[in-house]
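With one protein chain removed, the remaining protein chains of the complex are shown where they sit.
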Amino acid sequence: MARKRIGRSTLSFAGRPVIVATAAVAGPDEGKGPLGGEFDDVKKDRLLGNKSWEKAEAQLLTEVITIVMGKANLDQSQVDLLAAGDLLNQIISADFTAREFTIPFLGLFGACSTMAESLIVAAMAVDGGYADNVVAAASSHFDTAERQFRYPIEHGTQRHPTTQWTATGAGAALVSSMGRGPVITAATIGAVVDYNQKNINDMGAAMAPAAADTIARHLQGTGRRPEDYDLIVTGDLAAVGLPVAADMLKEQGLDLGARFGDCGLMLYDHEKQDVHAGGSGCACSALVFCAHIHRLLQRGQYRRVLLVGTGALFSPTSAQQGESIPGIAHAVEIEAGEVEAGEVKAGEVKAEEVKAGEVKAEEGNP
Amino acid sequence: MTKASKKEQQHFERLLRKHRPNPPVLRNTVTAFITGGTITALAQLVMNFFLARGVKPLEATAFTSAVMIFAGSFLTAIGVYDLIGRWGGMGAALPITGFANAVVSPALEYKREGYVLGLGAKMFVVAGPVIVFGVVTAFVVSLLRLLLWGVG
Partner (left out) sequence: MITVFWAFIVGGGLCVLAQLALDLGVGKVTPAHVLVGAVVVGAILSGLGLYSPLVALGGAGATIPILGFGHALVQGSLRDFTLRGWVGLLTGGFTATALGLSTVVILGFLAALLFNPKRKY
């Protein structure tokens, strides 16, 4: 009998795994976005002096893991597990990153939901007593994704307004059995949901039903209502998927209102940056969570957040063979730990400006 | 696995239609017209140059294509053609300069997988279908024309 389950697919972490530190390393476009000042490092170009985009992505992931361990004052010998993934075939970015460390490694694939997936794996390992310190990480890179899923970089094609922009960067979170910081209290592992969407230029539509399904099941499992959360944030449904998911939840009597946001709509400046429907890729929710949301939880500005990682589980092969795009969503519930007085410095809250839902005005705007 | 039923799918499509932006057809049409028109007008200038020098029309056409291919390849190599394509859409893709772009861009991109299996094998990954369908259709069309209309 699984003692730590509540409801059909929700997990409860009574052991209170703590996210003691997070780190985020962003690419140049992400650095120009509204969260630019919150990243640990912003790269000037996307190649980082490497010979290939793939090497650059692995470097981003390696750097971010090194930074997060440094922030937590941990040596790699003290980390029990690395749970990481990315978008590339056979998750090579994570594989080649793990090669740089001696940490036991679980490679994860959840498309853009990987950050949430890795947090769940980390929380389960810690809460189950299998690990004291786990690094959960994810990366993506515009050019590696573009050449794998779409066209060569120099190929001149127009992008559809529903197309999402793969974020360049990597995020990592250190989940520990002790220490101070936001606590992972519950999680819902998503089931694959398929509404027969076949347009690879509109992944938000393919993932929206999975997001709605997982959010509804998480609320049911935990017995909470939308009002219990300061933020319910998907990563990343973007401008098309978010309102669709909101509508689907409304039809089930769950009105999420303005607290429902999306990492893909928070990462870029939609006025100035031509990212179409919004950001995507593992790095999108990884960057927004690790750089922004975690900080606001640490400061106590958010008391409880539901991070819902969403993934479109297709490959170029499956799409060309006419298969529909299965969607998945994993929800992770994170609560602010005890907030230390003095940690919240007045005037330092510029990040507040990026409110969820605010960017909703984007929709329908070609 | 949860695969939605037909009814759920239909309902979902209705929701989608409400929120999914359409491509800006009018804007795309205008930019495609300007881009495509400009490229072909420039090509005509090149062609007139050859014709003025007494090159036969048939050869002038082929020379013009080669010059435009050079222009498209060069603009791709220096990283400009994809910007033209982003703005001009099919206006940049349909002219032969776009064909050059479709050949040169994978050649640049996949060089990292080696000269034989990367550059050589992937060069026609986008443009290959055009040649395949062009050659097959042309063969069938020519054959039919000769069989139906006879020689002449």
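Every chain is named by a letter (A and B) in the order it is written, and numbering of its residues begins at 1.
The criterion applied here is as follows: contacts are C-beta pairs under 8 Å (C-beta built on N, C-alpha and C of every residue); 3 or more make two chains touch, one makes a residue touch a chain.
This is a predicted model, so every value here is computed, not measured.
J.: One chain isn't shown here. Among B:Lys3, B:Lys18, B:Lys56 or B:Arg145, which residue touches it?
T.: B:Arg145
J.: By the contact criterion defined above, which parts of chain A meet the unshown chain? Give residue numbers in ascending order.
T.: So the residues of chain A touching the missing chain come out as 45-47, 143, 152-154, 157-158, 160, 198-199, 201-202, 274.
J.: To test your reading of the contact rule: which positions on chain B touch the chain that is missing from view?
T.: 22-23, 25, 28-29, 32-41, 43-48, 61-66, 68-70, 73-74, 76-79, 83, 86, 88-91, 93-100, 102-105, 107-109, 111, 119, 123, 126-127, 129-131, 133-135, 137-139, 141-146, 151
Here is the rule we go by: only the chains that are shown with their structure count from here on.
J.: Please work out the Cα centroid separation of chain A and chain B, and write it as a whole number of Å.
T.: It comes to 37 Å between the two C-alpha centres.
J.: Would you pull the chain A residues touching chain B in the complex into a rising list?
T.: Those residues of chain A that touch chain B are 51-52, 147, 151-162, 191-196, 202, 205, 209, 213, 239-240, 243-244, 247-248, 277, 326, 363-366.
J.: Along chain B, where are the residues that touch chain A in the complex?
T.: So the residues of chain B touching chain A come out as 1-4, 8-9, 12, 15-16, 18-24, 27-28, 76-77, 79, 81-90, 92-93, 98, 101-102, 104-106, 108-110, 112, 125-126.
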